[in-house]
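Here the complex is missing a single protein chain, while all its other protein chains stay put.
Letters A, B and C name the chains as they come in the text, with residue numbers starting at 1 for each one.
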Amino acid sequence: MDIFTELESEVRSYSRSWPVVFNKAVGTTMYDEAGNEYLDFFSGAGALNYGHNNPQLKKALLDYLSGDGIMHSLDMFTSARRDFLEAFDEVILKPRKLDYKLVFPGPGGANAVEAALKLARKVTGRESVVNFTNAFHGMTLGALSVTGNSLKRGGAGVPLVHATPMPYDDYFDGDYPDFFYFERLLEDSGSGLNLPAAVIVETVQGEGGINAARVEWLRQLSELCKKHEMLLIIDDVQMGCGRTGDFFSFEEAGIVPDIVCLSKSISGYGIPMALTLIKPELDIWQPGEHNGTFRGISPAFVTGAEALRRYWSDDELRDATIAKGLRVESWFNTIAAHYPEHKLFAKGRGLARGLQFPSGELADAVCKAAFERGLLMETSGPEGEVMKILPALTITDAELDRGLRIIDESVRAVLGEPEANDTADLNAENMENAPA
Amino acid sequence: MDIFTELESEVRSYSRSWPVVFNKAVGTTMYDEAGNEYLDFFSGAGALNYGHNNPQLKKALLDYLSGDGIMHSLDMFTSARRDFLEAFDEVILKPRKLDYKLVFPGPGGANAVEAALKLARKVTGRESVVNFTNAFHGMTLGALSVTGNSLKRGGAGVPLVHATPMPYDDYFDGDYPDFFYFERLLEDSGSGLNLPAAVIVETVQGEGGINAARVEWLRQLSELCKKHEMLLIIDDVQMGCGRTGDFFSFEEAGIVPDIVCLSKSISGYGIPMALTLIKPELDIWQPGEHNGTFRGISPAFVTGAEALRRYWSDDELRDATIAKGLRVESWFNTIAAHYPEHKLFAKGRGLARGLQFPSGELADAVCKAAFERGLLMETSGPEGEVMKILPALTITDAELDRGLRIIDESVRAVLGEPEANDTADLNAENMENAPA
Amino acid sequence: MDIFTELESEVRSYSRSWPVVFNKAVGTTMYDEAGNEYLDFFSGAGALNYGHNNPQLKKALLDYLSGDGIMHSLDMFTSARRDFLEAFDEVILKPRKLDYKLVFPGPGGANAVEAALKLARKVTGRESVVNFTNAFHGMTLGALSVTGNSLKRGGAGVPLVHATPMPYDDYFDGDYPDFFYFERLLEDSGSGLNLPAAVIVETVQGEGGINAARVEWLRQLSELCKKHEMLLIIDDVQMGCGRTGDFFSFEEAGIVPDIVCLSKSISGYGIPMALTLIKPELDIWQPGEHNGTFRGISPAFVTGAEALRRYWSDDELRDATIAKGLRVESWFNTIAAHYPEHKLFAKGRGLARGLQFPSGELADAVCKAAFERGLLMETSGPEGEVMKILPALTITDAELDRGLRIIDESVRAVLGEPEANDTADLNAENMENAPA
Partner (left out) sequence: MDIFTELESEVRSYSRSWPVVFNKAVGTTMYDEAGNEYLDFFSGAGALNYGHNNPQLKKALLDYLSGDGIMHSLDMFTSARRDFLEAFDEVILKPRKLDYKLVFPGPGGANAVEAALKLARKVTGRESVVNFTNAFHGMTLGALSVTGNSLKRGGAGVPLVHATPMPYDDYFDGDYPDFFYFERLLEDSGSGLNLPAAVIVETVQGEGGINAARVEWLRQLSELCKKHEMLLIIDDVQMGCGRTGDFFSFEEAGIVPDIVCLSKSISGYGIPMALTLIKPELDIWQPGEHNGTFRGISPAFVTGAEALRRYWSDDELRDATIAKGLRVESWFNTIAAHYPEHKLFAKGRGLARGLQFPSGELADAVCKAAFERGLLMETSGPEGEVMKILPALTITDAELDRGLRIIDESVRAVLGEPEANDTADLNAENMENAPA
């Protein structure tokens, strides 16, 4: 591995947790060069919702490449782009009665966020944006300014301004009414809060520790935005594309954001792509006012369109994701109940799930133990205190259970075997899947 | 084309110049759905230096995809990443005796720039950066703040600060000594210039109008940076990967920047990828301080490594690029000489070439005329007054000449046939290739 | 009055409420050119704590001026400056065992605040500052950025950044624990709050609506600052110099701020002067790093020193101020009790007192009615909903009662005569002074 450590910057991180060289992957399984198998509960940080090298997408991609289809086209019209647009319109927008225009903002999630912030500021003529505690929106300067993590913010090298953090749902463990502070600041002309152009929010904070906002909270936030004429930007980069069940994570709340950011799994195959959806009345951009080289990557259009048609023409994937998510929750609740003294607790929605530990050290130790047992997962949260899983939505029940068993073993390896009576009061429903 | 105009934001631009739907491309030729052929002198804005669907790269890519190699891996160790690192080290760094560490900053050129600016600020503890008139570095907030174009800057929606523009080479047509103003400000403690963390510069400004800095100017800039302890960042996103002849555009000047940004053609196949090269002593980042989802796109590694080995193991491509560039220059000089009253003039270096017109309208009209004749090229410069070509480096001489003839015809179509005696004094060397 | 309205900018404000031309003033009485008398409950917004043309200060001033003492000296050593320093040391600092160094930051309160912010940032190396809802700290750019009022903030013309507002004491009417949000943000490394260099606070928010923080709240704030190594800046520009009773408004809380800002009544005679007190260990400035023309205005030193010796060598003024303040509070409570349906309530500490109305219109109408009856007072609060009085600390009991009676009459004129039984339950103590 010398070439990696010699040539790459110290900024690399995942390779420190998983010091092996991967070379192949299919579905939910990754392989290293020594032939070892790993069950992947990380899924490219949510970029591989349909698994590695999904065979149906792979076929479409190989066909396209073999036929010398356009690979790269900026924002030129191409057949592949049209096909993607048609699929997105027919499979996603129309059935949901959503009226959005599409911006191809560049190849990554941060580009989708940067475009959203730029447009919100242009439309409103205001600079300030409200973000939430423990938000993560990306590493470019605009996206970073609305991100919470202090290590990452510190990397900016300039003061990050124009954003004010507000408490995310349940930031005070339910002790205070939602938005009591935000609303008060908005209504008080002496509060010192610059009136925001927009509010940017994740429905479930992935990097922030798998914090899932309640739908009531999202609805109230949407109302608050309307009342104070702030644009609502949903960053669905990690939680969109079915991660929580529905294609958009905000569907369950019945809200319609002004701007939506998509990336990660939108291409379905791990190829860089991003989308910013904007309400038509916000489309005041001049041609070329926002641009970029990697806005028309046809392989991403091809696999993206295929994924939409394959997985979103009916509710099968959605329903399965919700069911699997509940299964994970049961397991996590059971594990948590084993260790009442550690106050573990389960978090999340859909197949974005977390198990919160009292410290980052413990959560990290569990992930290490799982890696030794052939499972890939990472921690999140400000102190890395949340064990986080993002399995492929296409994972089989057997694979899911295998992974959950490894997690259970790993927790036991770190925290010790639970005392017998700790599990006495577990409810029956959980027990059938739960570890003894 | 209804689906495009209905669903896409008004921000789209290239599709306005070229209102056809492309579906295939090989080498330097693109095809639309009606079967029309276009000679591509645009090359994905420099992202396709080795042509569309380059057969050797295509084979490597298809083999990799067929074998279920890892597609997406963030910064995990993978075989594909190692192979790319080895190729980059052996083919690029070692022969040039360059000692850089590699940062994979995200999928696009703006990510490479954002990472460079962040690191420069972190290392020096200063915020301010010097950029140059008519610079273009990207559309994310950090990159945009060092970009010159006022339309694009205006899109930010927040004041762009922390950057001070200095005159690029020849900004005053040679009337003033190089850096006379910049150096004076640096040496004058009362100048009001915040001491910059870094200077960011393109060796040839592509978007800015194909302005090619002289090597003496680059050398002086490098000296100035050393003298005042500012880091020198070369943005080689468009001009690197052989666009000017050498792999790095700064090689000819014999300078060694502190930080180098690469993207566009680094993957060789139009797949998003970017690199930030940093001197080892600048590698003070903590693990994960800069990160991102699309930092380990294996298909890009595969085609990128193949391209490096195929085209940079010897000087053939480099020498051919320089020769072809001179050929273009001759043609452009000849065309310019036909219209002394319009004061056209040729610009550029290597195969980044421009022909400056007195107005954006004329340059645009020539591009339109060329499109009607089956040639794709765009304008650049602050007013779009420069006709700009970036042919694939792998273009054949015949294709190049065919394109140049179309350009000549297009200029004639717009400006009228030159008077006979206008060409009387053209030098012999130019005449052999030049239009009659 | 034509010359005023013709020549002065529309930005003038007080002259709109009191459209007469004043020409003389003694103690608590002002006179207009027509010879009308006004009882002054405004006192130069707190710059005239010892009354207009206080005879003892006047004598010292006339003597000094007659003797051709130095008038203006920047930061040169002068006899007048020494005398002021000695008086401040002996009368103020030593008896309170306070160890501060003095900065003369310029002539006004905003200069004191600007110097405080600059020093706090220099000492800590951080940019961000926490201010409070409804804070007022001045109109220069640095001071304005920590001010709450949106009209005034909007006047900046640039985004005001580097400051984050936190809820002031009782911002939520006691519904939530103090600092629950601020502390949570500080302790959560993912909160998105840039670690502040300092916290700047008024112990009683004058412009913000006569909001008086409880001493427990101030103590907790002081502890929070120590715990998180933020500097505590008390802006005592309006509330210092005895306005709340003690010379410093924070004495009652038993805290020792890192930096204290004084101005307004520090000269005692309405002559511009400001002071920034800093703990000795913060004195890291280089000579001249902060300077200004009006830092050594000797007449201000002369009247200032005289005022300190006359009024602060014993507790008489302090005790009288507190007693008068309580008297005002009783009256205001009584008035409020007359109108339960309007939910008026009394606010404030010492002789900074307010009566909150349900709307700015009502409070304004009462001030207008009082002006017609010969009393000067203004409104404050974000919507101007608080009737605010700042009588001279040297006001006689008779004058105070006369003014309070005018206020009572004015409230009746606006809200109507109270119903008889509304006053039935007023406590006996209040009744003896209160209106029938």
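The rule we apply is simple: a residue touches a chain if its C-beta (ideal position, glycine included) is under 8 Å from a C-beta of that chain, and two chains touch if they have at least 3 such contacts.
For clarity, every value in this text was computed on a predicted model and none was experimentally measured.
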| item | value |
| --- | --- |
| Contact with the hidden chain (one of B:S128, B:T203 or B:S410) | B:S128 |
| Options B:R16, B:K59 or B:R184, residue touching the unrepresented chain | B:R184 |
| Chain not shown, touching residues in chain A | 158-159 |
| Chain not shown, touching residues in chain B | 127-128, 131-135, 146-151, 153, 159-165, 167, 171-172, 176, 180-181, 184-185, 188-195, 208-209, 381-383 |
| Missing-chain contacts mapped onto chain C | 1, 3-4, 7-16, 18-26, 30, 33, 44-48, 52-53, 58, 61-62, 65-82, 85-86, 88-89, 101-104, 106-111, 114, 117-122, 127, 138-143, 145, 151-152, 154-159, 162, 197, 263-264, 269-272, 278, 283-294, 297, 299 |
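The definition used in the following text is that only the chains that are shown with their structure count from here on.
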| item | value |
| --- | --- |
| Between chain A and chain B, centroid-to-centroid distance (C-alpha), Å | 33 |
| Euclidean distance of C-alpha centroids - chain B vs chain C, Å | 60 |
| Multi-partner residues of chain B (at least 2 other chains) | 158-159 |
